[in-house]
Structure formats: C-alpha cells, structure tokens
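Omission of a single protein chain aside, the complex is shown with its protein chains in their original locations.
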C-alpha cells in the first residue's frame, strides 16, 4: 500500500496502471452529545487502515487523502460542515477523473457517511460511463460478511459509539445520548423498502438514531475488525474481478 | 383516487392538504430485442394503477402524470431518451416543489427504472429538508413483502418480461434475448454490498441482466399482483405514518 | 407512424435514419375554474394524433412519449407542476441529443404550452448547431394556414375551452370562467410587437386570458381539425425540406 | 433622458422610482463581407438614440450602457464574440435584478440581434415573476407600425445594409455580399409558423439572409426614422400602461 | 490598432493570427456622491486608448468592445448593475473562446474594476489551459512602472477622482465625498497580505475608500499618462514574450 500524498508524480504514474486507487470520504457533522464531529472521517480511515493490513501485497493499492467533508445538510439544524449534494457530486467526479488522467484504471471510493451514499453511486456510474475504467464504491458498514449478525448500524448510536470506544475512547464523552421519542422514520420506514423523509425529523429525535448507552469497546473492537475484514475482502474481490483493467506498463 | 391532470386548480388545492400526491417516473430505453423501449414507464403505471385499486378510499390520493423519461445514460450505447443525472435531479425537485406550492403536504415518487433510484432519493431528501412536508419514494420492485420469494428483478430479463407478458403481451417480441457471457458485474458484484461499474459492461452483456427465456405470463400476473399489493401497503403505511402532515382545511 | 415506446431498440435504430422523431411537450397547470390541469398535454396529444392520421405513409414518423410537464412558473400562484426554464432547457436538449445518438437525423418538437415556446426554440437551435441534424419545432396553435380566420388563441379561454369541449367534454366544468378586469398585458401589449410582463398579472386576471363563455364543441371540432391539418402540413413540409438528412441505411 | 453611466448613485436612486430603465443589447458577429462585426450593437444604439429624441420629457428614461455582446453561437463558424445562451440568460437577469435593487420599477430591454430574442424574453418573464416590477422587451425591427410596409428584415442583407449606409456609411464595404443558393431555411420555413434549423445552414448561405446589393442610404434613413418612431411609440405606450408601478418618492 | 467592431469577418480572421486581441472590461456601479456610475468603464477605455497610441505599429492590436458591466455585488447596497461572479466567469471564458475560434492566438483582458480581478485571472488560466494560446490580463492600476511613486489607488477617492477630473471633468460633481470613520478593512488589512472582508463594510464607509477632496486634474493627467505608458509597455512586452504564438498565415 502506498499513500498518494507521499508519492512523487513519477511514482504515482508508474504504479497507476496496476494499482487500485482508494479514495476515503467522510463527513464533519454533529454526532449527538457524546461523539465528536469528526467521527465519520475518523472511522472510515480506521476501517480502511485495518483493511489494508489484510490485503495481500500482490494487490497494489494507492490510498488517497481522506475527504473529510460530505453531504450533511440534514445535520445543519445543529452543527456540520456540509457540501450540498450538487457540490459533492462534481467533487467526486472531478477527483475520479483526475485519477484517470493520472493513469489509474481501477478506482474505489470507501465511504464513512450515509448522506454520501447516493452521490457516491452517481459519481461511480458517471465515471465508468465516461472513462475506460472500473470503479467501485463501498459504504464500510454496508458490505456483507464477515459481519452478518450485527445490529443495524445507525448514526451516533450503538454502532458508531462502540467503534469510537474502540478506536478513539478519549473522544467519547461520558454521558451518552439517547434518541427522543419514536425512532426516526428514515431509519424505520413504515413499509420495508420504502424511503420516507419527514421535515424536521433529525431535530425531533435529537440527532441520533438509536441509544448509545449499550455501546462498549469490546463490541467496537469486534465490529472494527469485522468491518475491516469485509472491506479487505471486497478490495481483493474487486481486484480479482477487474484484472482486464490492470495494465502492466507504466503511464508515460 | 383522482388524476391531477383531470382536476381543476380549485379541486387540486382543495384536496391537497389531505391527499398524498403520487408522481410515477419511468424511462424510455432499450430493453434488449424483445421488449419495447417504453417498458419501464408502462410497468410503473400498471403497478401503480393496480395498487391504487387496493388503497382504501379514506386514503386520498392524487396521481400526477407519469414522467416517461429517466436517467438512462448507460443505455445510450444502443437506444434511449435519457436525462442526465444533473438534469433529472432538478426535474424532480422542481416538480415536488410545485406540489408543495400547490398545497400538498405528503408527496410520493413511485419509480419504474433502476437508473433513477439515487436521484429520486436525493430529490426526496432535499424536498423534505426545504419544505415542511413528508416525502416518500419507492422503486416498485424494491418494496418488501408480500413478495418475498421471487428472484432478483433485473433489466429486460425474467422479471420485466414476465410482467410485460401479463400486461402488454402484444408488445413482447417472440424471440427473447439472453445475456452474453458472464452476468454484468453491477448486478452480481464480486462482494456483497460492493458497488462495481465497468466501462462498457451494458454493451458487453447485450443490454439485459438475465435470460428472458423462462419468463411467462402467469408469473407476470402473479408478480404484478404482488408488486401492486406491496405498493398499496406502502402507500397505506405512509398515510398512517404521516397523519401529522394531513391538514383538514383547504389550501386557499 | 410508430410509437417509440412500442419499438424495440433494433426497430428504433432501424427506422431512425429515415424517420422524423416527433416529441410532444405539454404542461400541467391551472386552467381557470372549468378546465383540467392536464389541458395542454391532452390537447397537444390530440392535435398530434389527428395530424399523424393525415400524414402520408411515405413520411415515416416515430412519435415519442409526451412530456407532460413544462415551464409554468407563472401559474404557481395557483396550481401547477412546473419545471423552471433552466430545468426545461437541458431536459429538451438531453432528449434531442438522445435521439441523435439513437440514430435519428430529423427531429421535431410539437408544443402545447405557451410557456415552453422560447425554451423549445433555444433547444432546437442548440441541437442543430451541435449535431449534423435538422430540427423543427411548432407550437400547434401558431402554425399558419389552413386556419387563418380564427381568433387569437389564449389560455383557458375560447380557444382551449372549445377544443376541450370537442376532445374531452367530460372534463369541462359547467360554470366557465371569465377574466377579471382588463385583459392581461402580456396578451394585449400596449404596442404591437412589444413584450410586456407585469408582476402579478396572471393572478390579477384570474388565470385566463379571455372569456370561456362563448366556447362551443362545434367550434372545437373545427379548430381541432384545422390545427391537425396545419400540423400535418408542417410535418410533410419539414420532411420534404430535409431530404438531404434522410439516410437510407440502418443505424448499426 | 439620462445616461445611467453619467449619474451618481444618488441621482440614479432618486430618478429610479419614476423612470423607465432602458438596457440596449447588441452582438459582435460576422455580417458577411461588407458590414462590420459591430453592426448590431451600433444599430440598436442608433435606433434607441433617435427614439429617445421623440419620447416626451415627461416620460423619464434612464439609458444604461449597451451590452455589446449577445448570443451568436451560430456565427462562430466564421467570426464572433458570443455568449452561450446559458451565459446570456443570467447576464440579463443579473442586470435586471440590479436595476430593481437600485430602485427601478419599470425596466425595458431594447434588442439589436435576433439570436438574443428568446433569451431576452425568458429574462423578462423571470424578472417580472420574481420582483414587483413591470418589464418590457423589444427587438427594434419587430415592433409594429409606423413601419408596416417594409420587407422582412434579415441579417446583413437589404435591411441592415441600408441602415448602416444611413448611419455609418464609412463602415460599409463596397463589394456587397449576396447569399449562396437557396434562402436559409430558418428564415423561410417550409410551413408558416414552423421553426426549422439545419446544421451548417448559416455557413451554406454565406452568412447572410438576403442580398445586400439593393440596399441604399435613403431607404436606410427612412427605416431608421420609422424604427425609431416605432420604438418611441412603444416606450411611451409602456409608460402609459405601467403608471401603477411609477412611484413618486425617492428610493432611500 | 483596429476596432473589432469596425472590421468585417474576413478582415478579423485575416489579422487574427498576428494580432493581440484586447478586451477591456469595466463596471457600472456607485462611485460615491461625486463620480458617475460609469467611471470604471470610462477610465479603462481612456487608459487603453492612450496606451494604444504609444504601442508601435508593428505590434498589431485588435480592440474589442468594452464590456461595461462587471462584478459589483458589493455595491448593490447602493446602486449598481452587477454580474454575479458565477455569471461573469462564463462571460469572460465565452468571449475569450470566441476569439480563439475566430483565429486569435494572443488575447489580453484590460480591467478597470477591482471586483473583476480574481474572475479575470480564473478566465485567463482556464482559457490558456484549454486552448493553444497565450493570454494576458492587467488591471490598469496594478501594472508596475513607469508609475512607481503614486499613492495606493482606491475606489472613488483620490486616484479615480483625479483621473476623472482629467478625462471627464464635466461628470465630476463639485461636492466630493469623504469616507466615514476608519478606512475599510478590505483596503487596509490588519496584517500585510491578509485578505479581510466584513459584512456591511462598504456601506459603513460610505462607498469610497479614501477622501476625494485632494484630487486634482493635473494629477489626473499625470496618472492617466503614466498608467497609459505602463499599459503600453505591458502590451509591447506581452507581444515580445509570445512571438511563438504569432502566426504569419491567415485564418481560413
């Protein structure tokens, strides 16, 4: 694994035809009363770092800097640094296009924030349509096994709080938040598969999806390890599934 | 159920505070050698019509005209009338905003085309953030029960061909297509939950995701009926979950 | 005449080099107290259908789905589903471009709503500049003979009400609207050829341009028939004037 | 009449509530072999200057600087300084909005270039919708009487050449152009009222619409005088038709 | 020197490969109580005219019409005709692109308004990236020698008032403005090189940066002459530095 930020241009162009360029994206937004605003960017970085430790050396990876800002318009009721969807989409397509121009033929976004999900998918599709490349995207919590039996991950609740207790316990405040009233409708739609959004819902529930009170560091370590393994598995699978895009030459 | 196109302005404004405005969106794009290009718009209309028959009369519905065009950039390799994603997003937010201005407080998009999915979700989120309303969205094949045991729906394959054999058999050509080579990677990602797009993949497989050869009208009738019931269930559930947005007065 | 929605991709690409692709566009907006909101989309469809009956078989036509939404910002004071001008323009250029990519070389927009007029013209010009094609556009009421002696067509008044009494009498409410006060300035400018718009003018006059009281079905049938003939004439004339864009081969 | 460029801010704000702000817009583009590229901006200025001489003093006018650039994409086959339509539209709405913010309540665009026509109309409509003002627009050649009997005005042909022979004979080259082949289809559509654009049409005919050979300065002087009178008449009529937007106070 | 507005297309295309196309841009905005709103457009024109008198004949120049409108959002608190930054940027790139299409290979913007500065720089960079040309830009007051010893130029103060007293004394009102309170922070940042903007600052100081009271026509004549010489020097230097972009042939 190499960090693009540490490579010279010639090193980057040399490894580009073989490597998978991995772009982590996060968010900076309110996470209730007990988690820091950088939670999403921190966790996507942590999971990716652990995953890359598991990826075999013959799968060449170039990790790009984490984009610490995502689309968090729904958290501006409280506190966030948010890119509007119409801003984030060209950010992602510009960055993916840049990687193509630099010589990469296999690209991957690893996402740490739910609000980025649709925009990431659109950027992946558009890039693969416009350029002769293979592009993947994964929200780290949404990848399948080896993590089948956990509860549904949410925002600032059991899942993220456990992960933060494992990764950055110094940043988890003692008094943990619990949601107010009924669970938010976007998380528990009244019919399976139905997308439902109500005005003011995030503010109504207090900015988190489920209680953080039963989070614990052991669970967090387990979740982190399993999420990392899932992501490593996905990266290896993407590599294997896209060998026809791997070129042995160097980008001139 | 009322059709917005048939209402006068005063009738529309009168029913708006109570009703759910339902906007069906489709696509016009290649569906292999045996299905017509209007398949998606036809099917979303058929499923919605059947669903509305099942919705009880005390759930007031205003059905708006079907948008027959969606985001089909990935089908332009062959034949399509496509809106770019950056065009479709303001189309949907403009239309939803119009409904809000007209007095509606509960809005729903029913979608018949996979390529619209992310854009529809973004439009729903943006509208609910900006206006004091509740907004839902459903891709008709993606709603949960009463339809649990079917195969994965695809493009121009078993699922859509069966539905068309039930709904418009006159438009299904005899010689049905089968995909070329391996299944497309976007449909069978190499890791569960991973999004993967390869340049040229739709053209490579011949423009459909799975063989249409074992489609049959009985299955189609069953699928249509179950999808309609699921959609009816979702509509009723959305109504029940958003009573606080239902106003008894008339929009002046 | 073929409906694009009914064709397979191969049929579409096969007929594309010879045919004229005709895209009808309408609107969904208030039409005073007596006409339904779908009036414009209904009427453009009706006129086009009647016109295509008159077009000789050796003028190959592919009719695309009607776009039921137009630019109706000026009707949002009451009720409309409107696309902003900056949304409608890329909608039209995207759709025209799609038809070019699909193999068509002769394109035509038939328009049913005054608010679309300028945007339609811009889309036509831009498409003909960017692609090696011929593009036409017609607002159905604005075509010349065989209809010289009628009154000026307006919005929700004598013209449209007569047409609806002929085409969909079931949708015309009994008590017909009349404008309030002086005629709207945009319709009767204080100097011939001067464009004038006043803030609030549509609301002031009550949302229609002239009294609907003297509309009658016989006039409507006559208008419909003459408008259809004019449109048929225009289509045939466009065909004859663009033979150099008609290719005999098939789009591969 | 006052020139906005010559006024101080306080003078501008003082006259704004009563005055009509008049914005002339032109173009800089090829005008065949015998007319200069600035023809449109020159002529709109000349006609407006002559018109304002005829407007009575009790119709207060503030003339803004002429925008010398318009939408001339169709002349880039040869030579032009062109704003794309999607650039010119916000230019006009930005400028009209600025005038509203500065205190004007009655605005008018006077246009010297056919390619600006639709965009000007869209800008006028949008401004009148968004602000409590009255907005007019006139293409100087398209205003009605006192000029009924002239030939159809075109581009770089009899009409404009005659005007330039009257206004700036020093800039008219001796050897005057004539169009090549059949008249351009956009000027002589194959059916009255049909808009038709063919790719490459401007280049095919040589960049002008009709022969310049029979233009003469006497006709030009007559045309200029009649066009000026028509524009003066339109301005006075706009003033009379919008007295309710005329405020006697000063914009603070 | 030739004025593009006076040239025919063939003359323009003939001189384009050798010449430098110079586009002057100004603004129309409040200049306190004593200067007219057109000050910036007037002065950039005056300086350019005087500069071109000094440029030797073997440096071929084509002067394009002055754009009289710039980005003056910060003057709308009082009076301006302003293009938003996102409008002005495509205006400039559209115009520069047009010149490239017309055959020019060396382009220059001469600017008369501070608010245009960053946008002009972006347009220059983008144009030089996209097209095989050399592009220059100069704010006339910001060029170096032969003018080293003057005071800092400002808005509507000593500098511009002196220039106007020299160039258009008839337009300078007698009672000259002085700023209110402390100098504006954008002009006198609290640390050298720091950019600082405070909300409402232009209104607070009264719309000018420094007192106009000690301006005088002799200084203005001197400033005008020195600024013109500096601009002439810059043009000649740009010509000499870009000979490899000067083509001897004619643009067909």
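All chains are identified by letter, namely A, B, C, D and E, in their written order; residue positions are counted from 1 within each chain.
We adopt the following convention: a residue touches a chain if its C-beta (ideal position, glycine included) is under 8 Å from a C-beta of that chain, and two chains touch if they have at least 3 such contacts.
In this text, all values refer to a predicted model and were calculated from it rather than measured experimentally.
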item	value
Where the missing chain makes contact, among the chains that are shown	A, E
Contact partner of the left-out chain, one of A:53, A:94 or A:214	A:94
Among E:152, E:180 or E:237, residue touching the chain not depicted	E:237
Listed residues E:46, E:136, E:156 or E:208, member touching the removed chain	E:136
Footprint left on subunit A by the chain that the document does not show	3-10, 12-13, 28, 30-38, 41-42, 64-69, 72, 76, 78-84, 86-87, 90-91, 94-95, 98-99, 101-103, 171, 173, 207
Subunit E, residues in touch with the chain not shown (by the definition above)	73-74, 85-86, 89, 117-122, 124-129, 131-139, 142-145, 185, 189-201, 230, 233-234, 237-238, 240-242, 245
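We take it that only the chains that are shown with their structure count from here on.
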item	value
Set of chains whose contacts include both subunit D and subunit A	none
Chain closest to the assembly centre - both centres taken as Cα means	C
For subunit B paired with subunit E, centre-to-centre distance based on mean C-alpha positions, whole Å	54
For subunit C paired with subunit D, centre-to-centre distance based on mean C-alpha positions, whole Å	28
Multi-chain contact sites of subunit C, meaning residues that touch two or more partners	86
Pairwise touch network: line, ring, star, complete, or other	line
Chains grouped in pairs wherever the two touch, ordered by label	A-B, B-C, C-D, D-E
